[in-house]
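Yeah, one chain of the complex is gone here, protein chain that is, but the others are all in their spots.
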Amino acid sequence: MYTKKLIHEKMFRDPIHNYIKIEYPLILDLINSKEMQRLRRIRQLGTTSFTFHGAEHSRFTHSLGVYEIARRICEIFNQNYSQKMNPTNGWDSSETLLTLTAALLHDVGHGAYSHTFEKIFDTNHEQITCKIITSPQTEIFQILSKISATFPEQVAQVIQKNYPNPQVTQIISSQIDADRMDYLLRDAYYTGTKYGTFDLSRILRTIHPFKNGIAFKESGMHAVEDYIVSRYQMYWQVYFHPTIRAMEIGLKNLLKLAHDLYPHDSKYFKKTSPALIPFFEDTFQLKDYLDLDDGVLNTYFIEWEKGKHSTLSELAGRFLNRHPLKSVSYTKDSKTLMNELKKCIADAGFDPLYYTEMNSSYDLPYDFYRPETQEIRTQIEILFANGKMKELSSLSPLVAALAGNPQKDSRFYFPKEMLNGNQKFSEILAKFAT
Amino acid sequence: MYTKKLIHEKMFRDPIHNYIKIEYPLILDLINSKEMQRLRRIRQLGTTSFTFHGAEHSRFTHSLGVYEIARRICEIFNQNYSQKMNPTNGWDSSETLLTLTAALLHDVGHGAYSHTFEKIFDTNHEQITCKIITSPQTEIFQILSKISATFPEQVAQVIQKNYPNPQVTQIISSQIDADRMDYLLRDAYYTGTKYGTFDLSRILRTIHPFKNGIAFKESGMHAVEDYIVSRYQMYWQVYFHPTIRAMEIGLKNLLKLAHDLYPHDSKYFKKTSPALIPFFEDTFQLKDYLDLDDGVLNTYFIEWEKGKHSTLSELAGRFLNRHPLKSVSYTKDSKTLMNELKKCIADAGFDPLYYTEMNSSYDLPYDFYRPETQEIRTQIEILFANGKMKELSSLSPLVAALAGNPQKDSRFYFPKEMLNGNQKFSEILAKFAT
Amino acid sequence: MYTKKLIHEKMFRDPIHNYIKIEYPLILDLINSKEMQRLRRIRQLGTTSFTFHGAEHSRFTHSLGVYEIARRICEIFNQNYSQKMNPTNGWDSSETLLTLTAALLHDVGHGAYSHTFEKIFDTNHEQITCKIITSPQTEIFQILSKISATFPEQVAQVIQKNYPNPQVTQIISSQIDADRMDYLLRDAYYTGTKYGTFDLSRILRTIHPFKNGIAFKESGMHAVEDYIVSRYQMYWQVYFHPTIRAMEIGLKNLLKLAHDLYPHDSKYFKKTSPALIPFFEDTFQLKDYLDLDDGVLNTYFIEWEKGKHSTLSELAGRFLNRHPLKSVSYTKDSKTLMNELKKCIADAGFDPLYYTEMNSSYDLPYDFYRPETQEIRTQIEILFANGKMKELSSLSPLVAALAGNPQKDSRFYFPKEMLNGNQKFSEILAKFAT
Partner (left out) sequence: MYTKKLIHEKMFRDPIHNYIKIEYPLILDLINSKEMQRLRRIRQLGTTSFTFHGAEHSRFTHSLGVYEIARRICEIFNQNYSQKMNPTNGWDSSETLLTLTAALLHDVGHGAYSHTFEKIFDTNHEQITCKIITSPQTEIFQILSKISATFPEQVAQVIQKNYPNPQVTQIISSQIDADRMDYLLRDAYYTGTKYGTFDLSRILRTIHPFKNGIAFKESGMHAVEDYIVSRYQMYWQVYFHPTIRAMEIGLKNLLKLAHDLYPHDSKYFKKTSPALIPFFEDTFQLKDYLDLDDGVLNTYFIEWEKGKHSTLSELAGRFLNRHPLKSVSYTKDSKTLMNELKKCIADAGFDPLYYTEMNSSYDLPYDFYRPETQEIRTQIEILFANGKMKELSSLSPLVAALAGNPQKDSRFYFPKEMLNGNQKFSEILAKFAT
């Protein structure tokens, strides 16, 4: 029986969780699948390591971490809160394997430099995750099908948040899910910042299922509050970092230029970057997508840098050798000024289309349930000894300060060279500060 | 003046040393050079992350770390032990920039999966390091030459250990140098093991120059002892790990097969792996070497996996998708048995040339000075309050137990498939245990 | 010359700061003084270790920590921001020794279970600190006088915040001073909670003197924000903990009862608790105060527990053997209910005067400058590259949420025995929840 536990469980050493514990042959086989192993070649944080050099960890390690947090939650639920003990609010133990699987696979559709790549080639990593899970040609589908014919579809449902059991979906995606908890801790560890840390062990001690999802006992309130604050801190310290965004923009502009050049010199690209052709031509299949990883793109960039297309070569070199664009904060009122800047930049010989960008980083660290909004969020519930629940921001002044208060940073990016003695540019730039 | 300090020093956040502090424009420019940035695309520990998944850090981060430890040593020497204060045993402050530069660049010649690659293509990362430093076509040479015409050569001398000042060379390479101290701490952090940690701050507090090199004050003896023990522990826990070596062997066999096939189908390889051609043909130049990185090789392996050469495809897939060989420990007496095993393996359809290996891991955690040996080592000296020095192993029973006592592990590697019901194979294998 | 540096600086191993570095003979002599050594016998957190058992650290270790943070600040100021470089906003290096001394001695007037003791015997640890510093009979005064006749008085001025140089006073006491930074980190470490940690190294990297005090560079804004959040978290997780307060109340009631009994049986107290007599009689001198420590009081409690006064014995036993009162949260509207509770308690044989208390914990994690308030606070200033400064809460939504928003928790304490089957008590208690 494939759902049985392994006789000898496997332990993988992990810097964040100490050990990742593998208890089921299904999970071990999924980890060993081609599609999961591919995540070793895709960095979790894209261009972040150009700024925080330590953050070179892959999506593979994060996926193991999400699995491990989900495993610990299920273990607690099975031991303390099974439906056998509490039919109304308890946890259905038969959902365990599904939950673990969804946790492990939730990011399997990520591709090379995903977030940037998607903008240029109109791919979508969430859709591809579900495709990988439900397409007969993948190893993952073959493995999942050993559980049952409907299992792949169920896993996809959980990831798409339309699985009927809200406890399962909230472990995988909600405002305090296994995904976010792992990436905050992991990104903090690898960047070497101290902001993303929070007390995971206490959160896990107080997590509690109820009919409509998961809640946290009162004694965990401050640990959950600290987790929200950590999210906010990591956004400002790491995820919004101006130089990280500068490298992303450099990458995006490079891919955009290649895309634009392709119709004019397809032969060149077929030779230097064969695996990208289906994307240039918008005919890509799942297998094409799975052939890409960060290293493949970098390999093409090395070719382009040495190649004949001068701007392409120049942009590829800027990316490979870390020459980030510079930036200035702007507000709504700075639009005219930016057009003036762009003119200067064009006059200096840089095509603004490939050498500038207006870029906004944006995040909402937390929000309570607002039925009227576009993206409705499952609010975080704190459970009291008397059985009542209260929404988190009603209890914490810190969370209240962040709830529904989007954190945003808008910057205009331009070539560093503009700062070297271009007097007109400097004059316009100086006006931004006022 | 290019040797002046930066007006605003730069700080890079580092998980091991908290901050990497850049004080000189020279160092900043070197870090930003093409040849250094390339190290971001080469993992410090090659195939180790297939076993310790967290250990995905690059040679770039390690190089920064070695620089930082060297910087702290120089800072201490300049503050407390300059030649002005102590003409006989003191530190010549004018050596600082040379020391920092050599520390930063000591590994710049590492290439894609260096240790494995070297065995097949007869490259040598140490020679290439010196070539990068002294060849006019590199950015690094151009930057170094701004200091003086002879500076590149001096840096190379330090790295080759024939620079006249032993204090400088010992900071860069000795049995307790900035290189080893950084990699032990860094590898322990990224693998998530706890064995590599030792008390760097105490070692740095007690480090002390003398006429013939560097020594450590008596109060640091136990910290130095702990560092040696950590080395020993890391060898057995990480560096000798059987599965890490299995993946290395898989990689080596893959490259060996490609090398062997090349004369028979050069067209295929020119198409699928263009940057390797100069290595197949043994005509490579420095620039060819610098075009390679882990991602480029992986990109070629992806092509090979999809390609027409069935064994090549099979070995490429085993590497990319992590199918390590299995292994058994052997002794000198097991030679005959191994030949029997190889015969079984060949009978099962696996060419022993590409599917097996006899592999010995070997390290000497420490040794004192033995003028009669081939590789003479600078022994670690402990300095007493009365000015006398004693060699470390004469003071520590732990170090004495390791000194001149090579740690070694010999294993025979074979395909995992041999363990699935091949009775004859199993019978021979069982004899190894006795 | 007594202001010269030590030839061999001393290093004390410290779990929080790694090393405490002693550079001046003055500081070493002060640490070795009788009055400072006495702080080893007084716990930093009074009764906290009854709840967080790890928190048994003394005021001595905290004093060393405050000194070390101040030392690092002065080191940075002397190196980077001395008045020689910047006459207007720079740091006057000749203030260093005064600052270090004030940091080390700022808590030297703390006594046995200070906060509780003060309420009963009307002592004041801040006044006593200044007395110790300025009274000719103390070792500390004798040591300080070696610097100059006016030095003791200057140190006292800094501690009383009326020293003219605001940079010096703000390092010692402000909303982000060496005192608070050390105790947050230290209390978090010893309790084993993770809430009090923040990035001290980054705060120190961005600290900057200006004419009217100290500020923090923009790059440190989030680290300072995180420090404020840590304060808030430590209040709720540790300092306001209901059981910690229960033990404090038990101690206070015990001392109150002894105080009340003394006039009726002074002979008993003269025999069992001689060192307390000057406090019972309100005739205490500085030397009497310095004779007390936690151990002396506990020794008396052991005697009282074995003694003839039954309620005194009972309360002493409750304290020594950790029998905390229980509590319930109350609001302004619960006054009547509390009187009913007290009646029940009296009916059950417990004198409400010694077995109950209404207790409010209160703290303001941060506030900006409000000239109209009673306790005017020096607000935290963030310094921008253009030289302008902004107040912290105007930049951080988290700090804004806490600024001027006192954190408060009010509880009514009563004997645990009341929960064992006293129906009437339970009924009244149940009304508090509504």
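In this document, chain identifiers A, B and C correspond to the written order of the chains, with residue numbering beginning at 1 in each.
Here is the rule we go by: a contact is a pair of C-beta atoms (placed from the backbone, for glycine too) under 8 Å apart; a residue touches a chain by one contact, two chains touch by 3 or more.
Everything numeric in this text was worked out from a predicted model, so none of it was measured.
Participant: Return the single residue from B:K194, B:K416 or B:K431 that touches the missing chain.
Facilitator: B:K194
Participant: For the full complex, which residue in C:L26, C:L64 or C:M418 touches the chain that was left out?
Facilitator: Here the residue in touch with the unshown chain is C:L64.
Participant: From the list C:F117, C:Y190 or C:F412, which touches the chain that is not on show?
Facilitator: Residue touching the absent chain, from the options given: C:Y190.
Participant: I'm checking contacts with the chain that's been left out. Which of B:Y232, B:F284, B:Y300 or B:Y413 qualifies?
Facilitator: B:Y232
Participant: So that we can see where the missing chain sits, which residues of chain A does it touch?
Facilitator: On the chain A side, contact with the omitted chain comes from 11, 18-19, 201, 205.
Participant: What residues on chain C make contact with the chain left out of this view?
Facilitator: Per the touch rule, chain C residues meeting the hidden chain are 12-16, 18, 32-34, 37-38, 40-41, 49-50, 52-54, 56-58, 60-61, 64, 189-193, 291, 293-296, 298-299, 302, 306, 317, 320-323.
Participant: Identify the residues of chain B touching the omitted chain, counting contacts across the whole complex.
Facilitator: Contacting residues on chain B, toward the hidden partner: 193-195, 197-199, 222, 225-226, 229, 232-233, 236-237, 386, 397-398, 400-402, 405, 433.
Criterion: only the chains that are shown with their structure count from here on.
Participant: For chain A versus chain B, which are copies of one sequence, does the interface use mostly the same residue numbers on each side, meaning over half shared, or is it different?
Facilitator: Same: when the shared numbers are divided by all numbers used, the fraction is over half.
Participant: If you average the CA atoms of chain B and of chain C, how far apart do the two points sit, in angstrom?
Facilitator: From the centre of chain B to the centre of chain C is 51 Å.
Participant: Using CA atom averages as chain centres, what separation in Å is found between chain A and chain C?
Facilitator: Chain A and chain C have C-alpha centres separated by 44 Å.
Participant: When the C-alpha atoms of chain A and chain B are each averaged to a single point, how far apart are the two points in Å?
Facilitator: So the centre of chain A lies 32 Å away from the centre of chain B.
Participant: Going through chain C residue by residue, note those that touch at least 2 other chains and give them in order.
Facilitator: Residues: none.
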